[in-house]
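One structure, pasted below without further comment.
All protein chains but one are shown in place.
After this line comes chain A, so read on.
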Amino acid sequence: MDLSKKTFHWMMTQRICLQETACYTNAVTQEATEEVSLDSPEREPILSDGPSPAITPVTPTAMLTPRMGLGTAEMFERSLDEIEEDDSGDTFDMHIAVSDPEKVGDGMNAYMGYKVTTKTSMTIFSKNETTVRRRFSDFLGLHSKLASRYLHIGYIVPPAPEKSIVGMTKVKVGKEDLSSAEFVEKRRSALERYLMRTVKHPILLKDPDVMMFLESSELPRAVSTQALSGAGILRMVNKAADAVNKMTIKMNESDAWFEEKHQQFENLDLQLRKLHASVECLVCHRKELSVNTASFAKSAAMLGNSEDHTALSRALSQLAEVEEKIDQLHQDQAYADFYLFSELLGDYVRLITAVKGVFDHRMKTWSKWQDTQLLLQKKREAESKLQFANKPDKLQQAQDEIKEEIEELEGKVQQGEKDFELISKTIRKEVSRFEKERVKDFKVVIIKYLESLVQTQQQLIKYWEAFLPEAKAIA
């Protein structure tokens, strides 16, 4: 049945996210972080003019027309942030970096602490730059607070990165190897993306919990996020109950927009999962390619050694070196494949689950409203029946009771209707915001990815052009 398929899909996504990856150097990570965290002072004069559509699009054109390698991406990042002004008048100028993962404590009680640096010029924050230390359960705690507050009224709350028992155990046990280093890096990057997505949401940004998370030095331990805690078990029970409910609620959709969007998101979900799987395949194969290239390089070097014609021997050794460098290139490319593409896709698969959750909440709201209405109707019927009953002494009391109940229910029905309309309106806004973000995110990532491809090709050209004279020198 459809439900079990969906649950299975969800579980598969979890598993895919838990997979280990190959080693990528820290240097490349640094580079990537730096590029994104550019906070240019040049922006200020442009922004202080206030949000004006006439100015904003022109400036990017002027800045972007001379295209020159990675510089364009930097400038583009800035112009994107300019365009991201929300309607409160306060321009969106905020950047969060998650860095310096450090192991705190020992044994099974150990955890990773991360440094969270917030740089902003927005007035709602007390300081321009704040640094705090947080651990993973703090992030989860934040998410669960936001979810309980905003999800049921229709706001798409970005999902937090997933727990990974296997990954964390390795770290706790102190295995200082490649896979645990990658795991930490993967998590760090995911946490950063999570925070950035959360603060980009105009409503969530102003939530007091978010501000407390970013600014206060001490945070109460979020115990309820542990998998085996009481709250955790409650969550699981609720999830199961929700799943059953979804099957039984038959909503007659009066609004075609919702019908259409719902279908759209179902399709998107499928496609993204498929794409995610393909990209993971690509990452895997590219790593294989790099391994095979390295092994070929070694054997070419040995062949060069045993070759007795000097020039040919030298050329073969050169070939071996070129192939080795190409292997490194392939590794870096695989890194880009993964961090740019694959993680983004994973994030969006989870985000879409959140979107679907919001649609489900709307259905629940509708259902509640309908149920209240049904109850009201029943009470009204009971009231009219009473009028024909033959117990005069109890009649007045019963009638008064019912009248009270009916009034109460009428109020509830009105509230239910209002709730339903509100959630529908919120969802419409949220979905359009989500779509805008999604297209932008994808295009930006694809551009970055293409740029990494271009760089790879440039390097390839350099290497082969260096090799060519060696090959020509064979006499």
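Everything below uses one rule, namely that a residue touches a chain if its C-beta (ideal position, glycine included) is under 8 Å from a C-beta of that chain, and two chains touch if they have at least 3 such contacts; residues count from 1.
Criterion: contacts and distances are computed from a predicted model.
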From the names "CDK-activating kinase assembly factor MAT1", "Sorting nexin", "Myotubularin-related protein 9" or "Serine/threonine-protein phosphatase 2A 55 kDa regulatory subunit B", which one matches the UniProt record for the unseen chain?
"Sorting nexin"
Touching the left-out chain: which of A:206, A:239, A:274 or A:403?
A:274
List the residues of chain A that touch the chain left out of this view.
53, 56-57, 60-61, 64, 67, 72, 76, 80, 83, 87, 268, 271-272, 274-275, 278-279, 281-282, 285-286, 288-289, 292-293, 295-296, 299-300, 302-303, 306-309, 311-312, 315-316, 319, 432, 436, 439-440, 442-444, 446-447, 450-451, 453-454, 457-458, 460-461, 464-465, 467-468, 471-472, 474
